[in-house]
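A single protein chain has been omitted from the complex, and every remaining protein chain is retained in its original position.
We call the chains A, B and C, going by the order they appear; numbering starts again at 1 in every chain.
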Amino acid sequence: MSKPLRVTVWNEFVHERELPEIRAVYPEGIHGCLRSFLEKEQDITVRCVTLDMPNQGITQELLDNTDVLIWWSHARQEDITDETVRLVRNAVHSGMGLVALHSAHFSRIMRDLLGTTMTLHWRHGDREKLWCIDPTHPIAQGVPACIDIPEEEMYGECFDIPRPDDIIFIGWFAGGQVFRSGVTFTRGRGKIFYFQPGHEEAPVYQHPDIQRIIINAVRWAEPLCRLPAPPDNVEEH
Amino acid sequence: MSKPLRVTVWNEFVHERELPEIRAVYPEGIHGCLRSFLEKEQDITVRCVTLDMPNQGITQELLDNTDVLIWWSHARQEDITDETVRLVRNAVHSGMGLVALHSAHFSRIMRDLLGTTMTLHWRHGDREKLWCIDPTHPIAQGVPACIDIPEEEMYGECFDIPRPDDIIFIGWFAGGQVFRSGVTFTRGRGKIFYFQPGHEEAPVYQHPDIQRIIINAVRWAEPLCRLPAPPDNVEEH
Amino acid sequence: MSKPLRVTVWNEFVHERELPEIRAVYPEGIHGCLRSFLEKEQDITVRCVTLDMPNQGITQELLDNTDVLIWWSHARQEDITDETVRLVRNAVHSGMGLVALHSAHFSRIMRDLLGTTMTLHWRHGDREKLWCIDPTHPIAQGVPACIDIPEEEMYGECFDIPRPDDIIFIGWFAGGQVFRSGVTFTRGRGKIFYFQPGHEEAPVYQHPDIQRIIINAVRWAEPLCRLPAPPDNVEEH
Partner (left out) sequence: MSKPLRVTVWNEFVHERELPEIRAVYPEGIHGCLRSFLEKEQDITVRCVTLDMPNQGITQELLDNTDVLIWWSHARQEDITDETVRLVRNAVHSGMGLVALHSAHFSRIMRDLLGTTMTLHWRHGDREKLWCIDPTHPIAQGVPACIDIPEEEMYGECFDIPRPDDIIFIGWFAGGQVFRSGVTFTRGRGKIFYFQPGHEEAPVYQHPDIQRIIINAVRWAEPLCRLPAPPDNVEEH
């Protein structure tokens, strides 16, 4: 039997504690919801950490034992410390996979790894149709050509990201915008999937097709070659 | 003074002759409309050919004197002869630029150069918002972030194209679809721009922003290095 | 237990029959050598066909039962019939994987699927160092950063291919050239890997690291979503 895929869900966990209407959507926190469907997969084990824990939930020991980190953030983007950014960046460079969800696009983690402003256009209270434009991609397996998300925050172009390795999903919003909603990047040995759906006010992560995409993404982002540390310059003789 | 950019507009010219309602939109043909705004540019000279001409309008001599070929087709996709395909393909491989408009996606020319089925989903009677996702691209200069096209045929994903070199525009359709509406490819020394807008029933090519994109595309597709013939295998000694 | 991955090795099989010095290198044909190491893998079954068989070895029934086709060709590139090209192209568009080896770059199969001239520079009697530039790619797993190939034909840039999806290997040749030696493309639902090593005069396919790459490529090219036929245009209502 092969080793399980070790997923760590790292959630900011602010809205769910502070706002009753968000707690009603995610009574166990967004991390609790993500855990509940991920741990049903035989090959996946899940651990959850939140920003209010010591060291913001992130330690070297944790990352050394994480194959794929899932990250959701919104209200405390600027609170992430230099040290936390450094730990996560080094882990990605060494091969750890990273799945960044929704408003985590604007986290220090993502801006640091991708090198752009990660800015976009947004509006509350829209609905989305999520189209797959790369049906051969592992992350797109088992999901329909179009997923209806009846309630979602609008994220619209122009999305200031580097050119992605793959564009898998494009979002259509009823208000008139489009968005590159599922995109991949590589940084060092680490694979990154950014996935736009998941505004906290609607139960987007309870949608079976959205869950399928996240499960696929976790398997896709598993490191094939993990280094003990980020690569360094090497003098040849 | 630099040499003018020699554009040849190659139009199928069937709908405009056969259907009065299309002729009302484009009384001089789609090629006539394209010529009218292109030839206002000081650096561009325009020649028009149509499918009903001898050799389907395409000869080696014409292509040798064409920097960029613009191609619109729909009703006679399968009538293009092997010889016409061969002449155009060789010219592109040698460096001639190609701008393929709207239903020309499914022409033998485009299927032969790109190697996929070039299929898509479609529906008459929609409207489009055309979003720019690559504002640094030469083809996107001087056009707004979003162009409203009040009447347009819907073209929707999944669009069976190879991975484009650049994705510049994404179309949003009121009926719920999205589309990679402005994409580039390179084949041999030739640059190719495929641009989705331009259904014959609405005056899309009379829209100043659409005209700006086509003018930009023509300048972008101009060959920087034109070979006398397609590249061949070379034995080194 | 999951279904085995069905590989068909399609070999031109001309040099090995006609030239004693090539037969000495590959007494069972190049296809025999490829089969011998592929069929040692538990999850892979192998069938071999050659160009001298009826229908050039290729039938609809064969392709329907092939997950990944491996193709080696050289002396008879122009003999491949339109019908054989059509069958293989449609199978790739429907999802069949394709691994094209060495001089198959210039086959009608590859020129038709990729849309360029597929030309390059070449010279007999060189040696190669094959460098991996994408260590995160599934095809690169388990192979060293550099593979020494003591005897190999030189293939050099400029290689007239479309922009690849992935560039995994770059070849260094003692005579002074470089080459994009391992590259991927997608056409329709089918994944394509082109791999340069394998000149018939040296036992390149007996090299364990080269075998590892081909085994990896076969697993990578397995269709995740196979259609019954190539995608077609669809009218939405």
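Definition applied: a residue touches a chain if its C-beta (ideal position, glycine included) is under 8 Å from a C-beta of that chain, and two chains touch if they have at least 3 such contacts.
Bear in mind that the values here come from a model prediction, so they are computed numbers and not experimental data.
J.: Please identify which residue in C:19, C:133 or C:224 touches the non-displayed chain.
T.: C:133
J.: Return the single residue from C:111, C:180, C:199 or C:219 that touches the missing chain.
T.: Touching the chain that is not displayed is residue C:180.
J.: Of the residues A:17, A:40, A:86 or A:123, which one touches the chain left out of the display?
T.: A:123
J.: Extract the touching residues of chain B with respect to the undisplayed chain.
T.: Considering the whole complex, chain B reaches the absent chain at 95, 135-136, 138, 141, 186, 189-191, 224-225.
J.: Would you write out the residues of chain A that touch the absent chain, in ascending order?
T.: Counting over the whole complex, chain A touches the hidden chain at residues 93, 106, 112-117, 119-123, 154, 156, 158, 160, 162-163, 165, 175, 177, 185-188, 230-237.
J.: Just checking the interface: what residues of chain C touch the absent partner chain?
T.: Residues of chain C in contact with the hidden chain: 129, 131-133, 135, 145-146, 156-159, 167, 170-173, 176-178, 180.
As a working rule, only the chains that are shown with their structure count from here on.
J.: Where the CA atoms of chain A average out and where those of chain C average out, how many Å apart are those spots?
T.: Computed value for the inter-centroid distance: 35 Å.
J.: Among the residues of chain B, which are close enough to touch at least two other chains?
T.: If we look for residues of chain B contacting two or more partner chains, we find 156, 158, 177.
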